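Every protein chain except one is present and positioned as in the full complex.
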Amino acid sequence: MTRRVQEFRVAIDLAGVFVFALSGATVAVQRRLDLFGVLVLAMVAALAGGVARDLLIGAVPPAAVADWRYLAAAGFGGLLTFYRYSDIERLQSPVQVFDAAGLGLFAVAGTEKALLLGMNPVSAVLLGMLTGIGGGIARDVLMAQIPVVLYSELYAIAAVAGGIVVVLGHALGLPPVPVMLTGVFLCFGLRFMAIRHGWGLPTSRHSPAREEA
Amino acid sequence: MTRRVQEFRVAIDLAGVFVFALSGATVAVQRRLDLFGVLVLAMVAALAGGVARDLLIGAVPPAAVADWRYLAAAGFGGLLTFYRYSDIERLQSPVQVFDAAGLGLFAVAGTEKALLLGMNPVSAVLLGMLTGIGGGIARDVLMAQIPVVLYSELYAIAAVAGGIVVVLGHALGLPPVPVMLTGVFLCFGLRFMAIRHGWGLPTSRHSPAREEA
Partner (left out) sequence: MTRRVQEFRVAIDLAGVFVFALSGATVAVQRRLDLFGVLVLAMVAALAGGVARDLLIGAVPPAAVADWRYLAAAGFGGLLTFYRYSDIERLQSPVQVFDAAGLGLFAVAGTEKALLLGMNPVSAVLLGMLTGIGGGIARDVLMAQIPVVLYSELYAIAAVAGGIVVVLGHALGLPPVPVMLTGVFLCFGLRFMAIRHGWGLPTSRHSPAREEA
């Protein structure tokens, strides 16, 4: 039973790796990086969040290093984007949609893994959020840009919501697989609606006039 | 006794977390990030240096993850800045002053913790410096800027001076609490005077004409 749950978590994690790899590789193709640059950006976007989480909870070596399926999923996403960019691009605003899906998958899988390694619920939710936003932050830092998650509509709030579902499910002893699926869809749905309707958090009323950058 | 010293180190650490959170959040408000972006920048500026130190010395999970007071201090600093920005701003050149205070607190607490975990004195001083400068570097990298610590007046030298006080105090068997306070004030004082009088380190005589960026 526990084993099946863990396999389900890994499956969710791998799906997140794949869609974040598409997101990273899409940015890299748009910047006209070469094949290697596309693969690196795919891997960074796909794996950096989970690696950061694993280092912080002491799960060393991280799954991304020890388990070949993570590298394979990230590499496959990168190659697919490189050789089939026009197909990937045809899907509407693909970076954002892949990002939203990956966010939900990672937030849920990351929270679940952190709980499993004995973290307290608050840390577990934050580590799930880090799993979800870490890859996108690393991708944008490598592109020398301010990470989009820092000013995107409800980005991390959606991840936090997904993580809270997992934590509540654990606390109430609910069956894990439907709980995880609920978390993924809640996060994806929130993020998707936020993009669509431009929902956002407030900025400080006291903000000075926007500076040049 | 040792326990009281450790509690004092944690108190210094938490004070550093709070003031670095103010510094990070101030930058974020100035860039008009939303509430989440402000909280992230507060946490990154407040916690990245200590997390880097803890990963390097094998203290996993890092205090910032395992101890809720670190997250609380960083979050409180971020919220305070967000909702009371004009008060925070009224303090003169707040980013620099908070930075100088946080630098001293972190350099001393970081050196102390590294010695405690058995690092040699040179590594301990450098790890204290990393604790002090890591958050500011991460904050600036996320804002896609060259970190100010790399060209600021005596920034890291001040941190090194604070760390050396701690190492000397250990070697001479002096009582730790006054030693730590001396280190904090020496570092803060050096940095403050350097800002005020424009003290700096030399650049290479051989520097070519400054390049465009």
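By written order: A and B. Residues from 1 in each chain.
The definition used in the following text is that a contact is a pair of C-beta atoms (placed from the backbone, for glycine too) under 8 Å apart; a residue touches a chain by one contact, two chains touch by 3 or more.
No experiment lies behind these values; they were computed from the predicted model shown.
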| item | value |
| --- | --- |
| Of B:Q6, B:Q96, B:S123 or B:T182, the one touching the omitted chain in the full complex | B:S123 |
| Residue of B:L55, B:L79, B:V177 or B:M193 in touch with the missing chain, whole complex considered | B:L55 |
| Touch residues of subunit B, complete complex, unshown partner | 55-58, 60, 119-120, 122-123, 126-127, 137, 141, 144-147, 149-151, 155-157, 200-208, 210-211, 213 |
| In subunit A, positions touching the absent partner | 28-38, 40-41, 51, 55, 60-62, 65-66, 68, 71, 81-86, 89, 141-145 |
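Please note the rule applied: only the chains that are shown with their structure count from here on.
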| item | value |
| --- | --- |
| Whole-Å gap separating subunit A and subunit B, where each centre is the average of the chain's CA atoms | 29 |
